[in-house]
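Worksheet: one structure, shown below.
Here the complex is missing a single protein chain, while all its other protein chains stay put.
Going by the order they are written in, the chains are A, B and C; count residues from 1 in each one.
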Amino acid sequence: MSGYALQIGAILCVHVIAAYAAYMTLAAGQLNLGIAGFMALGAYGSAVLSNAGWAMPQSIAGAVLLASLVGLCVSYPVLRARGIYLTIATLAFSEVVVALILNMESLGAASGLVVVGHLGFWPILWVTLGVVALVVFLASTRFGLCLTAIRNDAQGAAVFGVRTRRIEVTAFTIGAALAGLAGALYAHHFSYVEAQRFNVLLSTYAVLYTLLGGLQTPLGPLVGAALFTLAPELLRGTDEWRYVTFGAVIVVLMLLRSEGLFTRSFIHNLMHRRPAT
Amino acid sequence: MKPKLFLHGVTLAFGGLTVIDSLDIQVMPGSRTGLIGPNGAGKTTVFNLISGVYRPNAGEILLDDEAIDAVPLDRRVRLGIGRTFQNLRMMKHLTVLENIMLGQHTHVGLWQRMLVPLNSPFNRAGLTETRAAAQLMGLSAHADLLADGLPYGVQKRIEIARALVTRPRLLLLDEPAAGLNSSERDELLSILLTQLPKEMSVLIVEHDVAFVSSLCDHVVALNFGRKIAEGRAEAVCSHPAVIEAYLGKDDDAADADAGVPAPALDETIVPQESDQKSERAPGAERGTHAA
Amino acid sequence: MAFDFGIRRSCVVAAILALGAAPAAAQQQDLLLGYLAATTGPFSALAKRNAVAVEIAVEDINAAGGINGKKLAVTSFDTGGKPEQAVTGVTRFAQDMPALAIIGPFSTSECRVTFPTGERLGIAQMSMASSAPKVAAPFTYAFRNATDEAYTYERLFKTLKAKGYAHGSAAVAYATDDAVSQSLGTKVLPDAIKAAGIPLEETVSFRVAAFDLAPQVSQLNQKPTDLIAVGTPPEPMLKLSAELRRQGNKGRMLGGSTVADAELPARMGANGEGTVITSTFFSGMPDERTQKFVKAFETKLKEKGETVFEPNQFDAATYDIVMMYATAMKNAKVTGDPAKLAAERAAIRDEVRKLKDFPALVGPLSINSEGDAIKTIYVLEAKNGRWELVDTHKN
Partner (left out) sequence: MFAQQLMNGLMLGGIYALVAVSFTLTIGILNFLNFSIPALFMLGGVVSCALLAAGVPAVGAAAGALAATGLASLLVERCTFRWLSTSDPHIPLVSSLGFLIFFENLVLVYFGSDAVGYPSPFARASVKVSDLTVSLPQTGGFLLALVLVALCYVLLKYTKLGRGLRSIAESPAIAEMLGVKVGWTVSSVYLVSGLLAGIGGILFGISYLQVSWDMGSEVALKGVSAMVLGGMGNVWGAVLGALIIAVIEVMTIAYLNSEAVNVFVYGLLLVIIAFCPRGLLGDRVKMAERM
């Protein structure tokens, strides 16, 4: 593979993991716009640890742990709010994280940090495949069942004994951990982190990939992130009109396939070659 | 004999409106108790009180002589209270089998709940139980389809199957026959008569008086959140207060619904024995929880 | 909202550069340079016409017979001013193409990421604009044809004193979320003001995207100063000048290379009158080569239907980068043979490092031990919507 393809592949992998981070909370029906904040925690966490002399795997693991601990602590107050309030609370969290980093001279403030250790495409790909496998596995368990049930009807699920709050906190924390992982991989791939990169747009796009791909199956975020990371590349011919086209494509797509591209009935049709009921 | 369930002087008010007023209901162990009343009488609200959706403003709810008012919604199912919903609570992104499996949530262990794939051999017991419940309710043909979009009658049976796999000792059925055609209804009746364990106590809200009479040994009639009659089915159905409540229903129903014109066409008193009703009932989705 | 999918087009502007030959064909006979363009992004006002300078340089070189008997070709990649895309560009040039060296990247934040990558992949880069202190110093393959801001500000204050500008007091205004602006505001400017013996009364900061600078200006108005040293990209400078004048602040704005935009005086209008900046290039230089370059630049832009024709210092720096690489390639006797790619890339690096008193467009230029170019500094003042020369500092 060419260096260019590997580079795009690595970015795609980071996007896929970020999309799964968004998926974990979305699967339980809540929109988390704090992905970028957790990615920043992961990226800076791993950067600081490796710059302090830790080996790369350990520092990535440490960063993921940091992101999940913060995620766990944040999830309790944040999940008290619902719907838009929760979304804005996560957004606010993310902005606070980035603003704090920008205020810390020890973290390089606006100049960013150079990260010791470079991570190439292949290890990132293996980690990403691991994440996909993990999420597919989780979705196949009763935990995944509960997530979908909570998204469809939280009170209905509670009637059957589902401790909705616990499930939501768990999902949020796993999402935070995945975002932290995405951030740590990003930091090591580019050997550099800059807080400004972890802005609202990053979170918004993670969510966008997931919703465009579809929430119904754990493969939706993968499809969404892959398609919509590569689509602007394919639209390169249209040059400056590319993103205009892209916006229009999103609108049309949502009109035609409002449940996302990759739905359960889509898979059903694919496997049975006939329309589902 | 101690009652399985005892609602003692239960009162519930929303804002200034008293929806349930000092209600006493007893469900004896192993009994089949029916709860009837016109639209807006508060039948579903009673279910919501028992299953923990609402907390009473006064009075108490005893299960096996123990007050359960403080037990949160998600713990009541552990006490052996299973229920169905008048307005279907289908998880539309889950298949029929998965919807039923949701009912097993409380009696699988923590690790199994989190880390065992549902279709793996480790979940064989759960799958077997689910399949059995599906078969019992005649759902085997639909097992792997998404619940969303299945006919109304099928969704009703999924609800009951799901309530059954919670292994309830007290089963609350909220209008199980509403919207079913006559053959579906007869089939359901025979399942409920023959397949439910004898020791299971059942409380049924139903408009179909014939259905209630065939199934229940004890009937409670409600109007405006108050008990107006109680006793054997035939006796209650011929009780003057009950007849009055039903015959004057047009105005009363509208009033009792706090000015909301009930769209629920399937909630007429006299069961409609037409086959058209096997399709999704109009208004079933609109979510006007009868208060 | 700015839009970013992490991947920008690697728009191969060989066609735009009017080289005729496609890169594939170019690979066979030509010597290839990679060019990291920052056509979009926060510094686009400064960087978007650099491509024209590259074009002129390549034409000049090829018209003079090319290098070692071969033609020079350039392939370009738009980074949008974003570090991760700049890395993608470097990787592409180094691994997928037989590029011998890289022109760019533009900004300090890009350099911070691409310099380690270039070092790892073994390919030289030379930035035309990055001016934060010591960015290239740790690397062997990293160069900057831009002068450290501390060096230029020292000369700016000399001029202010020598030419009798009021310099009784000074304040600093800078953008916090841009790498070079932040290093200017927190370190370079205060140090330079202190070194010049001028009292620093106040420091205010803002974000690049901020649109309302009223609070900062009210703050400055607490104690109006003669001078306001500014560390920002050009866009916030516009907003700052407008707000200063609205609130009646008459302080003279000082800028460095981050605002050395040829159009800036015209865009600021009356608000920017009297602004003094340093630059490493001045299009009015009475030098034959310079005027030839300015003319070629104008012609190219007129052809493209643009309305502003004047090259800025980064356009000149970009031209010189191509020229320096050409000289280094000549000295290293580069053949463009794919088998010797790594060795030739290293040889180019070594030759660039040796450059001394290179006859650049902007005057004689040397690469110092930190990989930065030391060159002539011009002090310019905005008058009637144009930059006018105030002073010249030879190295």
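Miscellaneous remarks
What we mean here is this: contacts are C-beta pairs under 8 Å (C-beta built on N, C-alpha and C of every residue); 3 or more make two chains touch, one makes a residue touch a chain.
Keep in mind the model is a prediction, meaning the values are calculated, not measured.
Only one of the listed residues, C:Lys70, C:Arg245 or C:His393, touches the absent chain: C:Arg245.
Touching the missing chain, out of A:Ala55, A:Ala133, A:Leu234 or A:Ala248, is residue A:Ala248. From the options A:Ile88, A:Val136 or A:Ile267, the residue with contact to the chain not on display is A:Ile88.
Only one of the listed residues, A:Asn103, A:Gln155 or A:Asn269, touches the absent chain: A:Asn103. Only one residue from C:Glu55, C:Glu149, C:Asp178 or C:Glu235 touches the chain missing from this view: C:Glu235.
In the complete assembly, the contact with the undisplayed chain comes from A:Leu26, out of A:Cys13, A:Leu26, A:Val193 or A:Ala225. With the whole complex as reference, residues 26, 31, 77-78, 80-89, 91-93, 95-96, 98-100, 102-103, 109, 200, 204, 208, 211-212, 215, 240-244, 246-251, 253-255, 258-259 of subunit A touch the missing chain. Subunit C meets the missing chain through residues 1-3, 40, 44-45, 176, 204-207, 209-212, 214-216, 218-219, 221-222, 235, 238-239, 242, 245-248, 267.
To be clear about the criterion, only the chains that are shown with their structure count from here on.
Interchain contacts link the chains end to end along an open line, per the touch definition above. Distance between Cα centroids is largest for the pairing of subunit C with B. Taking the mean of all protein C-alpha atoms as the reference point, the chain centroid lying nearest to it belongs to A. With centres defined as mean CA coordinates, subunit C is found 36 Å away from subunit A. In whole angstrom, the spacing between the mean C-alpha positions of subunit A and subunit B is 40. Listed in rising order, the residues of subunit A touching subunit B in the complex are 137, 140-143, 145-146, 148-149, 151-153, 155-164, 215-216, 264-265, 268, 276-277.
The residues of subunit C lying in touch with subunit A in their complex are 1-7, 9-11, 83-84, 87-88, 91-92, 94-96, 108-109, 112-113, 116-117, 120, 132, 176-179, 181-183, 186. Residue ranges on subunit A touching subunit C, taken from their complex, read 2-4, 6-8, 11, 14-15, 102, 109-112, 114, 118, 186, 190-192, 194-197, 200-201, 205, 228-229, 232-233, 236, 239, 242-243.
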